[in-house]
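To keep things clear, I will list the structure first and then write my remarks on it.
Only a single protein chain was left out; the remaining protein chains are all shown in position.
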Amino acid sequence: MAVQRVLEQRVIGPELYALTFSAPLKLSEGGYEPGQFLHLRVTDSFDFVLRRPLSLCQVHVERNALTVMYRAQGAGTRRLARLRAGDAIDVLGPLGKGFPLHAGDRRALLIGGGIGVPPLVELARHLHAQGSEVVSVIGFQTADQIILREELKAYGQVHLVTDDGTEGVRGRVTDVLTPEQCEGVTRYYACGPTPMLRAVQTVLRERDIPGYLSLEERMGCGIGICVGCVHKVRREGRESYVKTCVEGPVFPAEEVVFS
Amino acid sequence: MAVQRVLEQRVIGPELYALTFSAPLKLSEGGYEPGQFLHLRVTDSFDFVLRRPLSLCQVHVERNALTVMYRAQGAGTRRLARLRAGDAIDVLGPLGKGFPLHAGDRRALLIGGGIGVPPLVELARHLHAQGSEVVSVIGFQTADQIILREELKAYGQVHLVTDDGTEGVRGRVTDVLTPEQCEGVTRYYACGPTPMLRAVQTVLRERDIPGYLSLEERMGCGIGICVGCVHKVRREGRESYVKTCVEGPVFPAEEVVFS
Amino acid sequence: MPASGCFSFGKEVAAFYDLSVLGAIVVKATTLDERQGNKTPRLAETAAGMLNAIGLQNPGVERVIETELPPLRKYGIPIIVNVAGNAMEDYVQVVERLNDSPDVSAIELNISCPNVKCGGIQFGTDPEMAASMVRAVKRASRTPVIVKLSPNVTSISEMALAVEEAGADAISLINTLIGMKIDIARRAPLLANGQGGLSGPAIKPIAVRMVYEVTSHVKIPVIGIGGITTGEDVVEFLLAGAQAIQVGTANFTDPLACKRIIEELHAYCDEAGVKDINTLIGAAKPHAKGRFL
Partner (left out) sequence: MPASGCFSFGKEVAAFYDLSVLGAIVVKATTLDERQGNKTPRLAETAAGMLNAIGLQNPGVERVIETELPPLRKYGIPIIVNVAGNAMEDYVQVVERLNDSPDVSAIELNISCPNVKCGGIQFGTDPEMAASMVRAVKRASRTPVIVKLSPNVTSISEMALAVEEAGADAISLINTLIGMKIDIARRAPLLANGQGGLSGPAIKPIAVRMVYEVTSHVKIPVIGIGGITTGEDVVEFLLAGAQAIQVGTANFTDPLACKRIIEELHAYCDEAGVKDINTLIGAAKPHAKGRFL
């Protein structure tokens, strides 16, 4: 953890931003996983007593910098959107457990919804590097919300879905997860709004494909001390609340209980 | 009242700043008095629910701009010190009653202590303009705190006092207010810390010179609705608390009751 | 959209905008005789809030009726007079005097001011004393009586039920919480009075909770107060069950606050497709029945 420098803030869509800052750790030495998150202090004001969790989206080893992409939806992210190159930003992380890689995977299916797409980019890069085929299914409300399509295309096929059909297939990401499409998929990775995750879990359980879900819970500390960010999981037949900030945000799909 | 632009922020001493911003009113049309104050919102954050009152120090009619000078002593003024040219600043005012001018005054004595000196500059300019002789007595803790000496010299004689004698006379401003020095003074105007005002009031009452004191009370609204900023005055033999933000901050010295 | 006791007697704010946009005006606490109030400092800033210990400085009911209220007539909005005192008779006498004023639309009984030494606050923390006060004032008053409760109690519902039972026409929630700030340089409480009343955004969650709780127990209307700064804050109080709101501290930060908040509220309703603002009242309750004023 340390105070970092903002290197760039870019508008990437309506209320959508890409923020790049110096990394809190030496990236050349690794130490991060795709799917982990950064816990950003919005300002040093008491207006924001809680940090904001944002997924690690891109890693720039040569510049020792990280990029997060986010939607300015509430007061904190709107304030983050005011940051400019040269400003200071207090960054904690990368934190939590990211997406585990399985060396033998032939074909990995990446499923992202809206602002859940960012963590998939770094994951796709890693999967591609280990020789897995990468297929991405990404869904957005409408065409102008589309982000990271080209970045994901660099690592494999991309299926685009929009709620209103303004671009790509009209509908939900699960509409694309047909048996044919899932043919040969050895594992899936999903990140997006809870209703999407729930639907994906159901559909791909039917197809008998193992996978991982990245959950989004309101976080306090981000390091496991406030017990605010829990989600229900089932392990060895027993349901319990576990902290998504330290045991997640990524969980094996079969563990995750949606109530 | 309106959101103004910062034109310049200058360091003028240790923790001392001069902040210049566009004026909330058309200065060419007048509408301000020396000794009035501006009520500045520090930021739009809830960290500073209360505005900060700072005296009008310099008026730049040609640029339609105002300058205040202040010491960054607490959280709010320290935050103000971070403002840079181009930043927005919410300014209310000029507010309150300033120093009344008396056309016939031959010789006016201006007495300022520390960060109480700023309002005297604009006053000196007005007095000078109406043909009154201006003599200033300004006191500071130590030499590096001295501000506005040259500015006041432009309008008349300046007596400098420092607590520690590092420059000018060693001692308090009242040490300079000898009968000889006060010879021919028709009126005095004082602004500074409360102990100074009290001492000045006592000494110059003895010398039978009428004058005005600019009081410093903690302010809430600055416009007369919170009743937080009161000071005790005696009028027609009756003591009562009056609002310094609307009836002051400048009061006739003989009215002011220090308890 | 009523404004609150942080408005003095209105004339200062009238320099900033036309007060007729307001739903009502609640003037500063009025006592029988003139009050000088507490020594200074009377104000302190805190995180997202402020402390005040004004001590009910006011010119006394006589002068309020004669000189402060009449200029407010021209705005054509209800005038609510906040009434304070020490003993029960003080309150009753003030209320009786106010009966003679044609300008008074309602009384707001301030039994919750934490800044006066003798009296006041006891009535605000003891349900039985509060009830007997309300009964006495109700008997005396020509106009409706709104009772302003103190949040410095173990059970706000108990207080609310007591004053409802005693005949209160409405309840205002909340007055300030008792707080203190210490000046570490002087090693003494910053306020001359020692403690003071905490207001501002910091207390909003407490106020919302109390409004939600009280409106689940009483049938009379509740006026929400505490830290309201934006139109969305108003929506939050309405959803919690308030039928009207008052704005205090925000007027100090921004003299235009009430006007701006009303505009923001209208903008919110337009955007969210709320045609009748009354449909928001209590809508955050599990079984929102949509009560109307």
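Letters A, B and C name the chains as they come in the text, with residue numbers starting at 1 for each one.
The working rule: contacts are C-beta pairs under 8 Å (C-beta built on N, C-alpha and C of every residue); 3 or more make two chains touch, one makes a residue touch a chain.
What you see is a predicted model, and the numbers here were worked out from it, not measured in a lab.
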{"item": "Touching residue (missing chain; options A:Leu7, A:Leu50, A:Ala72 or A:Val169)", "value": "A:Leu50"}
{"item": "Residue in contact with the excluded chain [from A:Glu15, A:Glu217 or A:Glu255]", "value": "A:Glu217"}
{"item": "Sole contact to the chain not displayed, among C:Asn86, C:Ser101, C:Thr125 or C:Asn278", "value": "C:Thr125"}
{"item": "From C:Leu43, C:Leu56 or C:Leu177, residue that would touch the chain that is not displayed", "value": "C:Leu177"}
{"item": "In chain A, positions touching the absent partner", "value": "1, 41, 46-51, 76, 92, 217-221, 223-231, 240-241, 246, 259"}
{"item": "Chain C, residues in touch with the chain not shown (by the definition above)", "value": "46-49, 51, 125, 152-155, 177-182, 184, 187-189, 195, 198, 200-206, 208-209, 212, 227, 232, 235-236, 239-240, 280, 283-284, 288"}
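Everything that follows uses one rule, which is that only the chains that are shown with their structure count from here on.
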{"item": "Shared interface positions of chain A, touching two or more other chains", "value": "46-47"}
{"item": "Residue numbers of chain C (touch at least two other chains)", "value": "47-48"}
